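What you see is the complex with one protein chain gone and the rest in place.
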Amino acid sequence: MSEFVETISRSEDGRFLELLIGPQHPASGHMRLVAEVDGDVVVSLRPNLGYVHRSVEKIAEVKKFLQIIPLVERPSLADTTANNLAYVLALERLLGVEPPPRAQYLRTLLAEINRIHSHFYGIGIHGVMIGSSTAFMWAFGDREPLIHLAQELTGARITYSYIIPGGVRRDMPPDFPDKVEKVLRYIERRLEDYDKLYVRNPVVRARLEGVGVLKKEDAIRLGITGPNLRASGVPYDVRKADPYCAYPDIDFNVITREEGDAMARFLVRVGEIRESMKIIRQVLKKMPDGPIFAEKYYKMLPPNLKKYYEETKEVKFPGIFANLRAPAGESVARVEGGRGEVVIYIVSKGGMNPYRFRIVTPSFRNAVLFEHLVRNVRVADIPAIYGSLDYFPPEADR
Amino acid sequence: MDLEEVVQRVKDALSDLEVEVQEKGPNVVEVKVNRENVIEAARKLKGLGFDHVKSVTAIDYPNERFEVVYHASSYSNLELARFFLVLRVDLPYDDPKTPSLLEVWPSVLYLEHEQYDLMGIDFEGHPRKERLLLPDDYEGIPPLRKEFKIKTEGINA
Amino acid sequence: MMDLLDLILQPWIFIPLIFPGLTTAFLVLLGIIWAERKIAAKVQMRYGPLYVLKPLGGAIQMIADLLRYLFAEPIIPKDVDKLTFIFAPLILFGLSYLPTIVLPAGPGFTAISSEMSLLILLGLLTLSPVFTMILAWGSNNKFSLIGGLREGYLVTTYEIPLFLSALSMAVLYGTLDITAMVEAQKNVWGIFLNPLAAIVFLVLILISTSKFPFEIAEAESEIVMGPFTEYSGIFYGLVMGASYLKLYVLSLLYALIFLGGWYPLPSFLQNPPFLAGIMVFVKGLVIMFIAIFMRAIYPRYRIDQAIQIGWHKLVPLAILSIFLSLLVVYLGGV
Partner (left out) sequence: MAVERVFDHLRAIATGAKYLFLKPRLTLMYPDEVEDLPRGYRGMITYNHETCISCSLCAMVCPADAIKMYLPKEVPEGEKRPKRYPGINYTRCIFCGFCVSICPTFSLQHSTIHDVSFYTFEEQIFRPEEFAKGPPKPQYDKEPVKVRVIPDEERGLRYERV
């Protein structure tokens, strides 16, 4: 792979300017980009990762299984449900627990609400990176109703810790479907205004169309994931390829585009917001009745907690959760989050902690795109491409 | 395509190499291979349609061995995309070296680099030997190894 | 007392000091930045500045900001060229203010009456970008350097069509004196006679004052603050004020040569020229409003796209507008 051997091509005569973008830069995020520019043209660019590395994998080795749930949420704050869900799926495979159907649907519901607000986050950041403060403010404002919904469902705005082994932590409030429907109608209406002011704005199109083109074969070769992959014409979505939770029963489309440029990546996100709304409506319609916590753990609850759970539909943990032991073995799970595929791999030796915990986040897999796409483009294209990747440094650094 | 068929295909493709192929879970095919054969095996698996790697994990069994685990899957063949192909390489503890699979799967570029950085596995042929996530001047035990201890406080104040 | 008032009302004092000069320019600076933030906030479904004088919607926010700029420590980095770093912003600000003295505030009410006043004004306008480039160079910062170069490229892009479209109006009215140009619009405004030049000139105002979608030299997400990256405190206040001053001057010019100046004010109200001045001022405000409203609509173009727009679209259109003017003159004139 000679193309990655030497991406920094220091010139002899000092013609190229080395530009250190970040970590203290308005649009770098928590990372540094080392760019080499020839006038206004970027010759090469290398991301310098690790500025916010916290070694989640090492910390997980000394945390108990339940304590890892909040831990895996921390790296990607805009998209916590994906990490939470991927971890719990892997853990459940290890424990041999199957959550009841209603819990599956509630998981799907939260995952899709989270996907929409994660996409709004990405769209907003992308907008301000190319200079549209309105796109930024609108997207972050319209994220708020969705965060409010998630808060009603889980009790927290961002770090939900909602999905636990064997189910979810509480049932939705009775008037929840009504509220969701109102918010979805609002978002639908707003997307039309986005379309007029931002998507079809000729300046936006001039900035994004044909910029940072990722070819289909390159996307596959480099193992790109998420909307960035689908924008290059690969119809891979974990929800279809390896369905989990309630997705086998749900009818939805995988949004793909053929162009592979920054605009295509942006439009895939917009399309996925619409698909997610479709999924949420179906989930609420098909939501089965029944328990939200696996029978196996429900049986361990003392009678007063059982009664509380029956009355309020709020799960109380059995005492075993404090020191949950997983049998020896290993399991791997993947989930399609807002930014792409989260892979979690747990190796257990039968103790209270995982022996080895591996989390591969979508941003880390997409990090290679910086050096692949940002070559022979203009300085102004760096933020345009960066934003279109929906790259989140803390998520990549973990 | 079901799991048995995938296992059969993998077995057929790797028949002339010394490998161990087995099912691990509902959609996981595991291939154990020694490090001499790993590039050859990877090349053949890529020929089957496993076109990218999702994760590279090095596991440390102190004073025993290292394990490097590649989780590969497919983007171009969506039937194959349902499966994880786990490629497992054992390394002796005192000589944690294995050929880099960068030539076969360019998607391991950052993933192998990370394991080099955090676990100290030497991927031979990998062009990058500098720090990735750790500070550039970090010296000492790679932090993901078991001998790197982190303290916990316990429940009593 | 009367003497003092009389003195102030002399055009050669009133114009540089009161309107359109120092006092008004200063108030406009405070007002327009507040309005920019307020308008963007309105489109973006939020409040904008609010808590400084809440009953008026935070109207004196900019006075608070000005005080902050004044009393903040102006940090002069170790590696800058100190002379240029300190004096370039001062000269830049001064030069941006200078063109106001050529502008007439009412019929016959000019500080410098010249048959060439349009040319003088345009000439003065071309001076300030040089100092933007000088201070970018003096900052000794890579982002400043790139920003300064971008400014340089933009100057080459906008100056030629700006001159051409302004001169097309001179062709139309047959004069280079701004006062005479206004008088020529007594019956029909210039914008109706030569809409092409009007549109081109409006776009060029956006480019030359670095307003969206041409806010390229200062592009925050790319090169931090462009030429002004190293500036802080009052020096930053000066360089930021300079670009708004330029907008103010160009907007007044636009009001004078395209929007009929003090017309349609009937002639018996034109003297004394207070109402005339207010008329010009209000028209200028409209143009400023349009320019700052664009912030809420557009992201920014890339530098190559902006240059392409300049040379491929605006220059030909500006040349065309001269021919349009000739045609109008040929068909009957003004």
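Just so it is clear, A, B and C label the chains in written order, and each chain counts residues from 1 on its own.
Going forward, a residue touches a chain if its C-beta (ideal position, glycine included) is under 8 Å from a C-beta of that chain, and two chains touch if they have at least 3 such contacts.
Given the structure is predicted, the values throughout are model-derived calculations rather than measurements.
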item	value
Omitted chain's touching partners, listed by label	A, B, C
Touching the absent chain when the full complex is considered, from C:L127, C:L196 or C:I297	C:I297
Residue touching the undisplayed chain, where the options are A:E18, A:E144 or A:E209	A:E144
Selected from C:V43, C:L119, C:A180 or C:I234 as touching the chain missing from the view	C:V43
Chain A, residues in touch with the chain not shown (by the definition above)	63-64, 66-71, 134, 141-142, 144-145, 148-149, 151-152, 154-156, 159, 161, 169-170, 173, 179-180, 182-183, 185-186, 189-190, 193, 196-198, 200-202, 302, 304-305, 308, 314-317, 319, 321-323
Touch residues of chain B, complete complex, unshown partner	152-153, 155-157
Missing-chain contacts mapped onto chain C	39, 42-47, 293, 296-298
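Keep in mind that, in the parts below, only the chains that are shown with their structure count from here on.
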item	value
Reference chain A; chain at largest CA-centroid distance	C
Length of the line joining the C-alpha centres of chain A and chain B, rounded to whole Å	24
Averaged-CA centre spacing for the pair chain C and chain A, given as whole angstrom	45
Euclidean distance of C-alpha centroids - chain B vs chain C, Å	62
Per-residue overlap in chain C, given as positions that touch at least 2 other chains	none
Residue numbers of chain B (touch at least two other chains)	none
Parts of chain A lying in touch with chain B, wherever the complex brings them together	1, 4-6, 49-50, 53, 55, 57-59, 62, 93, 219-223, 229, 234-236, 240-242, 330-332, 334, 341, 343, 345, 347, 355-356, 358, 360, 364-365, 367-368, 397-398
Chain A contact footprint on chain C (complex, rising order)	40, 43-46, 142-143, 145-146, 149-150, 212-213, 215-216, 219-224, 295-305
Contact footprint of chain A on chain B as seen in their complex	24-25, 27-28, 51-55, 57, 59-60, 69, 71, 75-76, 78, 81-82, 84, 86, 102-103, 105-111, 114, 118, 127-128, 131-135, 143-144, 148, 150, 152
